[in-house]
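Only a single protein chain was left out; the remaining protein chains are all shown in position.
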Amino acid sequence: MLLQQLVNGVMLGAVYALIAIGYTLIFGVLGMLHLAHGEVFMLGAFVGLVVVTVTSGNVMLALAAAMVATGLLGVLIERVAFRPLRGAHHLAPLATTIGVGIALQETARWYFGPEQKGFPATIALTLWELGPLRVSSVQVFILAAALVLMGAVSLFLGRTRAGRAVRATAEDPTVAGLLGVNVNAVVILVFFVASALAGAAGVLVGLAYNSVHPFIGVQMGIKGLVVMLLGGLGNVPGAMVGGLVLGILEVLGVAYFASSYRDAFAFGAVMLMLLLRPEGLLGLRLPRRD
Amino acid sequence: MIGPYLEDVLIQLGINLILALSLYFPLSAGQLSLGQGGFMAIGAYVASWLTAAVGWPWPIAFAVAAAAAGVVGALVGLPALRVRGIYLVLMTMAFGEIVRVFFLNFTPTGAAQGFRGMPFVTSLPLVAVLALATAVLAARTAGSRMGRAFAAINRDELAAEVIGVDVTRAKLASFTVGAVVAGLAGALWAHYVQFIEPEEFGFARSVMPFTFVVVGGIETFWGAIVGAAVLTLLPEWLRFLKEWRLALYGVAMLAVMIVRPQGLIDHRLVGAVRRWLPGHAKEVAR
Partner (left out) sequence: MRYRWLTVIVVVALVMGAGAGPAPAKVGGKAVKLGAIYSITGKGAEWGEHSKIATEIAVEEINKAGGVGGVPLEVIVQDTGTEVAPAISLARKLILEDKVLAIMGPCFSSEFEALAPLLDRLKTMIVSQCSAKPGISALSQWAFRNTLTSDKQLAPAVEVWQKRYSVKSAAIIYDSADAVSAAEGNAVLPALLKKSGIEVKESLTYQTKDIDFSAQITRVKALNPDGIALGACYQQAANIVREARKQGLKQPFLASACVGSPEFAKLVAKDGEGSIIGSAGWPDDPKPKTAAFLKKFMEKSGGKKPNYGGMRSYDNIYITKMVIETGGVTNEPKDLDADRDRIRMGWTKVKDFDGITGLTTINPERDGAGKATVLTVKDGQLVKVDY
């Protein structure tokens, strides 16, 4: 049973990680929190739902479509809610993104309706039993997709020129600019990538759970923030590890403690982390952004 | 005299104003708290339990509730001293959530079922007086030594320490006062709706004073007041838009921040208004 719980936790954690990577990328490059990131995730789920319904089950297409759509949405949000505020007080984007989040929620509610929806049951599901474990094809797909995406992001950041430009900007935008990096372009790229990952997470959540509705972004957003913190602000591998940690902890917490206190434990852990190890689990020190 | 609906809206505005000012105190010392909902919850539940279950008269209940929130504020303020910026935001968020979960499970005050039985206390005159008192407190603080200490810390904490500001005391004080005021707002709220449940005081509630202050203007306490007023009244004015109301509200917030990132009220505006008022011309000469 413990093994099954771990598998459950890893799957959940992979989704959290995808969302947290987006948060941490944006924080790394801009030093700001994107409080509408959860709504980007939510819209990704809806785009995926529409595509899957229209194409009678083409999940890969849904993923691609959702990632492109949310990537573009992210770029739009950057233009509208972040760019005009460069140089302003660092709290201002918190307010603009809250406004954007509300507007996106309400638009989704108007267009799709407030009812909860699930991906159609036309998606084939096979169950495999590996000893005491029960794993579904959907779960495997989700884990695989998440790992592929995370791997792609790591490669991108570590091995490509654009990725280096992103890392340079994250360390110090001024110096990066002086050294010839087109900081604006980097920011746009980061928003695209971060939002596309959130969109992908949305499709995966839609696949795994019957839970697509205009307000799923709120809770996911908060979880993403917690994971970002666990992994260290601005730390991409940290976000991946943090996601897995939170997913496993949540599942184990529910299994062995009362779920009613679970959130309190999680946030208590957050407070402790902040006091004792603010640089996150992986301990990579990053320039402090106040 | 005033229509009953307007009266309700004004009472809610008054409570929001007090809540906004509760954030202003720590913010003026550079500490952004997204956990005011937690202090509000403590104030609400303590005051309600005292009036409903124990039967104390409301003035004493309110005072005790605000004090209780203040004590917790000081307790949270201590670890908060060690973190700054985004980290403090996240820590206060975590605190707010912990309080919510606590009351969600605390059966003597109803847990998830909520708590009722409080008398109706929060009339418009009462709220107006308390809101005014809080605003005056904010104004006096801004001009006081403590207020200048806050401002110094806000600008540059290290420099403030160097010039002799007792940073620890100031930060702790600003945090505690913010908690006390939020607790008062909670007590008022509870005795207005006469039924409270933990969900009322979650993250959304903590975000409210933050949006009031940021949209209204973070530079002066007037920003908190104006922000609370505008953002409380806006959804009511927009009621004719029916189901587009909330969407427009979000867009409006966005628009204001883009056009005026420092918020509606800033130092320049306050200064300009002061100069325009008769009797203040002398100050300009200084």
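Order as written gives the chain letters A and B; numbering starts at 1 within each chain.
The rule is short, and it goes like this: contacts are C-beta pairs under 8 Å (C-beta built on N, C-alpha and C of every residue); 3 or more make two chains touch, one makes a residue touch a chain.
Remember, it's a predicted structure, so these values are computed and weren't measured experimentally.
Asker: Consider the whole complex, including the chain that is not shown, and state which of A:86, A:167 or A:262 touches that chain.
Answerer: Only one listed residue reaches the unshown chain, and that is A:262.
Asker: Decide which residue listed in A:83, A:117 or A:167 touches the omitted chain of the complex.
Answerer: With A:83, A:117 or A:167 as choices, the missing chain is touched by A:117.
Asker: Which one, B:67, B:111 or B:258, makes contact with the chain that was left out?
Answerer: From the options B:67, B:111 or B:258, the contact with the absent chain belongs to B:111.
Asker: Quickly run down the residues of chain A that touch the omitted chain.
Answerer: 1, 4-5, 8, 12, 106, 109, 113-118, 121, 125, 127, 134, 136, 205, 209-211, 213, 215-216, 218-219, 250-255, 258-260, 262-263
Asker: For the chain that got dropped from the picture, name the residues of chain B it touches.
Answerer: Where chain B meets the chain not shown: residues 3-5, 7-9, 12, 104-105, 111-114, 116, 120, 192-195, 197-200, 235, 239, 242-243, 245-246.
In the analysis below, only the chains that are shown with their structure count from here on.
Asker: Using CA atom averages as chain centres, what separation in Å is found between chain A and chain B?
Answerer: 31
Asker: Would you tell me which residues of chain A are touching chain B in their complex?
Answerer: That would be residues 27, 31, 33, 80-81, 84-85, 88-92, 94-96, 98-107, 110, 222, 225, 229, 233, 260-261, 263-264, 267-268, 270-271, 274-275, 278, 288-290 of chain A.
Asker: What does chain B use to touch chain A in their complex?
Answerer: 32, 79, 82-87, 89-91, 93-95, 97-98, 100-102, 104-105, 203, 207, 210-211, 214-215, 218, 243-244, 246-247, 249-254, 257-258, 261-262
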